[in-house]
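Each chain you see keeps its place in the complex, though not every chain is here.
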Amino acid sequence: MLYFENDYSEGAHEKILKRLYETNMEKLPGYGMDRYSASAKEKIRKSCGALEADIYFLTGGTQTNKTVIAGILRPYEGVVAAVTGHVSVHEAGAIENSGHKVLGILEEQGKLSASAVRTYLETFYGDENHEHMVFPGMVYISHPTEYGTLYTKRELEELSAVCREYGIPLYMDGARLGYGLACPETDVTLRDVAALCDVFYIGGTKVGALSGEAVVFPRNNAPAHFLTMVKQNGALSAKGRLNGIQFDVLFTDGLYLEISRNAIETAEALREILREKGYRFYLENPTNQIFVVLENEQMERLRKEVVFSFWEKLDESHTVVRFATSWATRMEDVKALEKLL
Amino acid sequence: MLYFENDYSEGAHEKILKRLYETNMEKLPGYGMDRYSASAKEKIRKSCGALEADIYFLTGGTQTNKTVIAGILRPYEGVVAAVTGHVSVHEAGAIENSGHKVLGILEEQGKLSASAVRTYLETFYGDENHEHMVFPGMVYISHPTEYGTLYTKRELEELSAVCREYGIPLYMDGARLGYGLACPETDVTLRDVAALCDVFYIGGTKVGALSGEAVVFPRNNAPAHFLTMVKQNGALSAKGRLNGIQFDVLFTDGLYLEISRNAIETAEALREILREKGYRFYLENPTNQIFVVLENEQMERLRKEVVFSFWEKLDESHTVVRFATSWATRMEDVKALEKLL
C-alpha cells in the first residue's frame, strides 16, 4: 500500500527521536522552564530576526488557534477568517466555544485579499448598527492555506498594512509553515512573517515533530499572562521538554527547512507525473498538497493500492482527491505511484 | 544536585522510547484511529475489567479535566470538588472558563467524604432557592489526592452510592493513579475504580509517559460525540499514535504498575529515613509525595543540594515542603539524600 494521505502519517524525524533518547533521563523543570525550551526559543528568535519575541510551545493546531485567539480578543470581538479557513470549519467550533465568532469572508483558493479585508472593515464601521454586531478584532490567515496556496510577500504586506491601519492584529496559522517557506517559488521568508504578522505559529506536528507548535509574538507583544491562558486552555505541558527538545532540534542547522524541502520536491515530482499523464488539477499550488480531479471508477481502483484523501464530490462522476507529501515521503514511493496512475 | 521536585522531571520510560523508535516510520492514520491506540484501549479495557469501556487519549491533566467536565455537565450544573482539588485551585480557572462552577466543599487531607457530599446534596435540594443556584451535576475526586492520600475501597463505595442515589456521575482524576494502585496499603484495584466511578482517567504524564492521559467511561457511557468535544477543546492529537503507543507499552505485561511500584518503594525508603531522623510530617500518606515540615534555615541549606517543592509557609520559622519520588527515582539518590538530611 502506498500512502499519500496526509503529512502526519509517520512519527518524528529521526534526529528528534535521537535527541529525546539522549536527554531522556536528565532531570528538568516542568512547564517549559527547561533549558531545551530556552534554547529552542533562542534559535527561533534568531531565525525570525525577532530577538524580542515571546515564544510559547503548544501541542496542536486547534489548541493553538483557540488559545491565541481567545487570549487576544475582547468579548465583543470576533476573528475575520476565510470561510474555508481551518478555524471556520474544521475545529469543531473551538473558537465559538471560547465565546468568539468567526467572521467568515470569501476567499480565493483559500487566500484572503487585503482588499476583501478592507471592504469588510469599511462596511462594518460604515454600518449604523455596527455596535449591535461583532467587532472584527483580528485577522486570521493560514500560510500555506488549507488549499496549499501561498501568499506573496506583497500580499502579506498589504494585509499587514490594512490590519495596522485598523489597529487589529494579523495572525498566521503556520501549521504547514515549513512547506510554504521551502517552496522555490515563494518570496516570503520567516523574517518576513515575523515582520508582517503580530502573532503566528510555526507548525511542528505536520513538519517532522511528534507534536508541538511554536507560537511567536515577534515584538514582545504577548498578551499579559499568556502563560496562564495557555494553562487555562489545557495547553501547558507538564513535560514541556517534549516540545522544547523537538523545536531545538528542528531549529538546529536549518533542519526545519531542510526536511520541508523534501515534501516540496516529492510533491513537485508527483505533480509533474500527473501533468504528463493529463490529470486535471482542481487548483494549482506550489506546496505539499496536490488536489486532483479523478473519475470515480478510477478513484475506486486507485484506492485499492494507494491511501489518499477524499476532498469533495465534484459532480456525479468525478471527485476531488488530495495527495499529500511530507518531510517523510520517499521519492521511490512517488515512482511507485507513477506506475499506478 | 539531587532532584525530588516532582514526578515529571524525566522523559519517558525507556520501553516507551524504544517502541516509539521501532514504530516511527510506520504510516498510520491520525486522530487516534491507529492500531496502537486500538491495542492500548483493548489492554486497558481488560485491566479494568470493563470490556465495554469507551476510551479516549488526551494529553494533560487540566485539558482532560476540562474536556470531561464540560462534556458531561449541562449549563446549569457545576462540579462538586474538594476546595483543595486540582480543578479548584491549580488549573487557572479552566473549568470556569468552560462555563461551569467548581462547587468547593471541605475535605480531610484532600479527600471528600461521602457524608460531606451527601450533606451538600441534601442541603442544596432542601434549599427553597436552589433553582437560583448552581446544581451539583457531578462529583470530582482525585486518587491519589493532591496530598498523596488514598481512598479506601469502602470510601469509594460510599461515594459511588451517594452519586448513584442522586443520579450524578463520579469522576476520578487519576493523574497519579498508578502510584495509588501500587501502594501495598491500598485495597483499591483498577477494577474497583472502573466499577465504582462513572468516568476516570489513568495518568500517563506523571507515570512514565512523555505525555498522555487515558479517559475511561467504563460502561460504554461516554457522552454523545465526545470525540468532537475533545477536538473542540484542542485535545485531539493529529498524531494520536504518540499517546496510543505509550499506553500500549504501559499496559503491556503490567508495566504501568511495575514502574509505579518504584515510586512507592523509594518514597517508603525516604519516609523511613525521615522518620528515623525525627522529621515532622505535615501529613501522613502512603504514596509518592512526602510532605515534611522544615525549619527555614535548614530548608535553605538543603536547597543548595536538593531540588524539592515549596508547599506552604507553616509559621514564621517553618515551611512545609514536598519531596516527590517517581517511576524514575533511583534508590541511590534516596541514599544520597539521607546523607544530607
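By letter and in written order, the chains are A and B; residue numbering begins at 1 in each of them.
Assume contacts are C-beta pairs under 8 Å (C-beta built on N, C-alpha and C of every residue); 3 or more make two chains touch, one makes a residue touch a chain.
Bear in mind that the values here come from a model prediction, so they are computed numbers and not experimental data.
> How many copies of this one chain make up the entire complex, given that 2 are placed?
The entire assembly in this structure file is built from 4 identical chains.
By definition in this document, only the chains that are shown with their structure count from here on.
> Overlay chain A and chain B by their C-alpha atoms and let me know the rotation angle in degrees, rounded to the nearest 5.
To map chain A onto chain B, rotate by about 180 degrees.
> Quick check: how many Å separate the C-alpha centres of chain A and chain B?
33
> Okay, in this complex, where on chain A does chain B touch?
Going by the criterion above, the answer is residues 3, 5-6, 8-12, 14, 17, 20-21, 23-30, 59-67, 91-94, 97, 205-206, 210-211, 228-229, 231-239, 241-242, 307, 328.
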